[in-house]
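This report concerns only the one structure given below.
The complex is shown incomplete by one protein chain, all other protein chains being positioned as in the whole.
So, chain A:
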């Protein structure tokens, strides 16, 4: 994780459900002013959740749970058909979130599901990036491209841009 990378900063800012184990009166602002007691559930940013849940010096203040974006329902949908799931609706940086959560909860099955999803969708992205006409006209491929998470968008863009750059070179060099 790079300190200056907007990608990792934005990944870190995604919300994760946390349950407090202790009453913490001084963290009231987190719960928009109401008190935090034992068992209060809050959606906290990933970086804060990690800080509260992984404190090794004392007993952890809170426990983290798997966010719904990576829950069983989404995993089943991805297993059934990776290409039809709107990943962007689950989380903006879906794979980044997955990577961080897998670091905390080791889950071999989820690694497999996410890897397969990424591979299948990458293939589709390569095809879509090659021919963007369907995307611009709002064809049926539009749904897929709108449902890409940010990592996939970057992939789409770099793939599209390199194709365009090569095309542009062929055009300019034939003119001169």
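Annotations
One rule holds in what follows: a contact is a pair of C-beta atoms (placed from the backbone, for glycine too) under 8 Å apart; a residue touches a chain by one contact, two chains touch by 3 or more; residues count from 1.
Basically, contacts and distances are computed from a predicted model.
Look at the chain that isn't drawn here: its UniProt entry, checked against "Nuclear pore protein", "DNA replication complex GINS protein PSF2", "Probable RNA 3'-terminal phosphate cyclase-like protein" or "Nucleoporin Ndc1", names it "DNA replication complex GINS protein PSF2". By the touch rule set out above, chain A reaches the unshown chain at residues 2, 4-5, 95-96, 98-99, 102-103, 106, 108, 111, 114-115, 118-119, 122-123, 125-127, 129, 151, 154-155, 158-159, 161-163, 165-166, 168-170, 173-174.
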